[in-house]
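First comes the structure, then the notes that go with it.
A single protein chain has been omitted from the complex, and every remaining protein chain is retained in its original position.
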Amino acid sequence: MPIQSDERPIDRWVDGLPETRFFKFVAKWILVPFWAWRKPVKPLPGGPHPSFQRGDNVQCMMNLIMPLKNKSPVGRALAAMAIAQNKDAIYAGLNNVGTVHFARFVIVGDNICMFSVYDGDFTNYIRDFIATIGSVFNAVVELVEDGEKVIPCENNVEAFIQWLHERDLYQVPDTPTDFLRDQEALNGDRAVSPVNDDLTLLPRKLVLQLRANANVSLGSGYRAYPGFSAAQVRERLGLGW
Amino acid sequence: MVEKSAAERLVQAIHGNLPAPVGDRRPVHTIGMGVKGEFVASDAARTYCIAEHFQGQPVPVSMRFSNGLGGLVEHDGWSDVRGMAVRFHLADGTASDLIATTLGEFFVRNVEDFFEFSNIAKLQPYQRRHWLLKIFDYLRLKVPPRNPYPNETESVDAGALDYANRHRFSQLGIFQVGAIGAPESYARASYHAVHTFWVTAPDGVRRPVRFSWQPVAGVRNIAAADVSRDKYLFKELEDRLKRWPARFMLMMTIGEEGDALDDCTKPWPGTRLRVAMGTLTLTEVAENQEEDGERISFNPNRLAHGIDPSGDPILKARLEAYEFSRDKRGGCPFKWRQDHADTK
Partner (left out) sequence: MTDFADVQGNILRGYRMPRVRYLILEVADRLAARRWLAASTSGGGYGVPQITPGHWGDSRPDTCFNIGLTYEGLRELGTPASSLAMFPNEFIEGMNARALKLGDVGRSAPETWPAPFNEPERIHLIATIYAAEIAQLDDVQQRALADGKAWKLLGTREGCSFPDDIVHFGYRDNIMQPRFEGIHDPQRHPDGQPMAPLGTVLLGHKTNLEGLLWRVPEPKVLGHNGTFNAFRVLKQDVVGFEKYLDQAASHLLSHPQVDEVLPPGDEVKICQVLSITPPTRHAALREVVAANLCGRWRDGTPLALSADVPDPSVDDANFDYDHNSRCPYGAHIRRCNPRGGKIVQRVANNSRRLVRRGVPYGPRLNGTQPSGAEPERGLLGNFIGASLGAQFEAMSCDWLNLGLQDPRITGSNDPITGTNDPETSWFDLPLKSGSTIRLRGLPEFVSTRGGAYTFLPSLSAIRYLGSL
């Protein structure tokens, strides 16, 4: 059957409009700020979504982004040294707290980041680490913007945990609809049906949210062997715990 | 049990939404192909399920891949859900079916929802959106509705979107349908069985699970702009299987208390235990397409001993609806497993 088309040149031009530099400029400098002002969006909290279920409480992801005070190669070197000089302490802490699967410190741009996979409740995890490697936390957080108000962490336990929580990235859910539910829940909207939504607004909602939460984790992460704690893995592999 | 009248209404609702009658073919997933293969379970599979095909010895398999849309006109390149129905042939002549589609979550929870959906998501004329309106969409940072495919004059998309805007439980399913695209090959898509089943382990422990086929060759869709590519999937798979076998991994996710076991609109999170249950190898396209592609009649409730359906209302409804539709089009009758008295 011959393909008939009602596509006119103006249609083709409009279809290609979003890719043009002109439109991208307008979007960035006019449209997004306008809609951010018209439909303000609150930042979403970081860390794994609260859940009672057991699989959701092991292998939790922490994505900490902490901007350095000294934004230069010197500042980055200081941060690198703060970690390197405390390597023994960090390993002793990780081995004895026993709930961490993987942890790494990463310098990206002028940020010192920590990405880890841990079991159980976030506050317990941080608190146990404050008890074992509090001095390392103090050494690192001293170099971070706004860090001085929560160190020494041993004397400011609750405030330090809150401070870290604020820098733990929001985990955008795996499905776009769960993302919409997150936004709605923040506004107290837990309706299911009937509702009066507009799904075509999803792109705008996502753009505005990524303006409020500039750094995010996309999805809750891939796990090769979900559902097991670090101690369970070690026990079953015969490594002791 | 769903009454026959509800099953009849379900099938009629589906028929009612067709662009043209389909005679003795299926009202949805009309276009398809029969394929033969073999399934070998992993070592772990038998510790979770006593069903015969999970014990480890190779089991012959009949499959049918299909396009989701109803109607006799083939549109391989259109964005559409694909189906993969698998029948494991057991030693005693009975069988166990596993029906999966590329859509991971359904968009209605039960039969009442489905009737409401059919009423709202009717086939309506579908036209290109006016260019001025598209510019207005861009100014509001919205993505305008897609352009119609070549020769596409009707679509259920607008009605489906309307239904989704009214019911949050349906949004994921409908959103995914809209974005699903067209695969390069039937062997390069992930298929999900959507519904929860209960599997019984050798020690008697029962677990709620969901099954998924993961293509070893990887998922790959055709470029969105290539919608005019048509009638390529049958030939592609035929050619592929002449060169080398295609394989799928069967992944079984175990649900936890608190998960939506009977709600097929809710996905389970990636933090659930996943068991690799085995490998399916496609060996050849079935020679007799009439028998192995058209007359063969799958049913999601045809299950080996050791696998039981959950209370998912859509799963229950499919038992009767599939039977009614099969009867209507003269497909092969449902042979119950050995522990049921009646065999037709």
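Going in written order, the chains are labelled A and B, and every chain counts its residues from 1.
Criterion: a contact is a pair of C-beta atoms (placed from the backbone, for glycine too) under 8 Å apart; a residue touches a chain by one contact, two chains touch by 3 or more.
Computed from a predicted structure; not experimentally measured.
Colleague: Which visible chains touch the chain that is not shown?
Modeller: Looking at the complete complex, the unshown chain comes into contact with A, B.
Colleague: From the list B:Asp43, B:Asp92 or B:Glu257, which touches the chain that is not on show?
Modeller: Considering all chains, including the one not shown, the answer is B:Glu257.
Colleague: Of the residues in chain A, which ones touch the absent chain?
Modeller: 50-52, 54, 57-58, 96-99, 119-121, 123-124, 127-128, 130-132, 134, 154-159, 162, 227-232, 234-236, 241
Colleague: Using the touch rule from the top, list residues of chain B that touch the missing partner.
Modeller: Interface residues of chain B facing the absent chain: 205-206, 256-258.
Going forward, only the chains that are shown with their structure count from here on.
Colleague: I'd like the Å distance between the centres of chain A and chain B, where a centre is the mean of that chain's Cα atoms.
Modeller: 34
Colleague: Note which residues of chain A are touching chain B in the complex, please.
Modeller: That would be residues 1, 3-7, 10-11, 13-15, 17-18, 23, 27, 31-32, 35, 52-56, 58-59, 174-178, 180-181, 191-204, 207, 219-223, 226-227 of chain A.
Colleague: Show which residues of chain B lie in contact with chain A when the two form their complex.
Modeller: 128, 131, 134-135, 137-143, 145, 147, 150-151, 161, 164-169, 171-172, 174-175, 228, 254, 256-259, 267, 269-274
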